[in-house]
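One protein chain is absent from this view; the other protein chains keep their places.
What follows is chain A.
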Amino acid sequence: MNRINNFHIAMVTGSLLLAAMVLHWLALTDAKHAVLIASTLVAGYFIAIKAFKSLRMKAFSIELLVTIAVVGALIIGEYVEAAAVTFLFIFGAYLETRTLEKTRSSLRALIDMTPIEATVIRAEGNIKVPAEDLIKGDRILIHSGEKIAADGQIISGRATIVEAAITGESVPAAKAEGDHVFSGTIIDNGYIEVLVERVGDDTTFAKIIELVEDAQESKTKTQKFLDRFANIYTPSIVVLSVLVYVFSSNVELALTFLVIACPGALVISAPVSMVAGIGNGARNGVLIKGGEIMEKLAKVNLVLFDKTGTLTKGRPTVTEVMAWTGDENELLRLAAQVEVASEHHLGQTIVSEARQRSLALTDKPEDADIIKGNGMTAVVAGQRFVIGNRKLMRAEGIDIAPQQEAHAIAREKAGNTAIFVAIDGAIKGLISIADQIKPEAKRAIAQLRAQGVEKMFMLTGDNRHTAQLVGDELGLDAVHAELLPEDKVSWVKQLKAQGYRVAMVGDGINDAPALATADVGLAMGTGGADITMETADVVLMSDNLDHFAHAHALAKATVGNMLQNTFFAVGTVIILLVGVVLGKVFLASGMLIHEISVLLVILNAVRLIRYKGKHGIRAKLVNPALNLGG
């Protein structure tokens, strides 16, 4: 109840101070003094209690210094000063707590999204239980508008799910049987039954919160320096005040030193910026593992990208269906009916494209024969299908017409795999499949350049031709293809040796060694894989590259904010000291300057909470679901 108390005390003593002012106008000096002393005692009592409690634990506190100063002021008859100092101290503490809460609001909003209860399917029927009572293997039901209470796998139903709490992405993701869902995410539309795999503190959601908490507590070099400075500052000011008293017997000066000995703005200036910055990241699906990493990320001037899954979607999709005779959907449907029997990922891509277009796959393939690396043949509804590459067509004695061959080559030059579809010995169509570049990739790369990243390279294990196409399309500075994981590591080492500050962005699992070698390793779109969440310096929960560009901009803004705060806090200390020595600053004004500096430092950091990046394209990432929680 600390906050309410401080507020009430501030209200009471504030009113007493107003009353004293009225009495001053009425020239009732004795009454004025009585009111001022009363006000001092009310506020001073609570300060003294705290001082006493710490003293009992043999801990030295700022409250003790203030108490001594106030008692001293009362003894020498400085009632106005005493009343003002106690009021400002209490009111300042109240305002500090209130504004500090704002810098912490991002994490608070996340914690508030923790699911509370779940509907479990039990022998006795469907019952509601508290989320912490769920166990692995439970089956839970989730309807539209409800929150998923555990991590697990969908065993029936389909739904669109707002995964903002995990990925920072406000656009709902479509999920169906076999897909994994996360605790803390909300069903936008649909109905699913989930087999519980992880509950409570083991869920990705709980891990994110713990990770952000720890990151916010971690200290940067600047912070450690300021802490050390504050540790020296307070005792030396106290010693100074004693010396002043002993040598000059100037009680006012000695007491003023005690009041300004609190290093408030100094201690808080760097951490508030970091807390606000890390909180902003967490809300946008960017987990930055601490202040030092924030500082490193802000200095990055070379970025290395993995290709598959980072710059491209990582899932091959059908980019074109060409039917030389008839309808393209019919051709796709027929091809998909054959490929149902295939386990090859290209075959499955064709099947899922047909399903997405809601084509009815009614007839079953017979005599299916899979020719490894080339394609497959099968009979469906009496027609013989041959689906695969040129080699397979040649082996089956099927002619490829010149204009068909030209089209296939054109598609391949554009980065596709071209798959011929032949029915009863004649080629009827061509299906192109490619791993597509993410739609936001170009924009994110342009934004990174605008933010001061000098060079961007691609490091990939994929073939030179495809890699070069992607690199050219995105305007990367260089493309290094056909690399093994250890080759990526040596590239990172080499570039670091050339003096670059290197960030590596990858999918975390096969890029792990390179991520660890880089100055900053960013794992992308991990969907909560434990290893990557633990090892990467920065975890991008979604696979959206905009989030990476935002992370970089945010790091720069946060470090800038921290520097502003540090200079301001150190500057305030110098001004206070000089002011006290020159006799311009006395008890109340010393406390006022101190409290104002603390508040300004916090308010400056609060700006980071709403930071959306310099270029304004981040607006769409602001997350309505989370704002409700705040």
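Going forward, a contact is a pair of C-beta atoms (placed from the backbone, for glycine too) under 8 Å apart; a residue touches a chain by one contact, two chains touch by 3 or more; residues count from 1.
Please note the rule applied: contacts and distances are computed from a predicted model.
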Identity of the absent chain, which is to be given by its UniProt protein name, from "Aldehyde dehydrogenase family protein", "Heavy metal-binding protein", "Fluoride-specific ion channel FluC" or "Pyridine nucleotide-disulfide oxidoreductase": "Heavy metal-binding protein"
Residue of A:D133, A:E217 or A:E534 touching the missing chain in the full complex: A:E217
Given A:H8, A:H33 or A:R104, the one touching the chain that is not displayed: A:R104
Which residue of A:V35, A:A48 or A:I62 touches the chain not shown here: A:I62
Residue among A:I268, A:L332, A:M458 or A:L608 that touches the chain left out of view: A:I268
Of A:H8, A:H33, A:K50 or A:R158, the residue in touch with the unshown chain: A:K50
Interface with the unshown chain - residue positions in chain A: 1-3, 49-50, 53-54, 57, 59, 61-62, 93, 96-97, 100-101, 103-104, 107-108, 111, 200-201, 213-214, 216-217, 264, 267-268, 271, 275
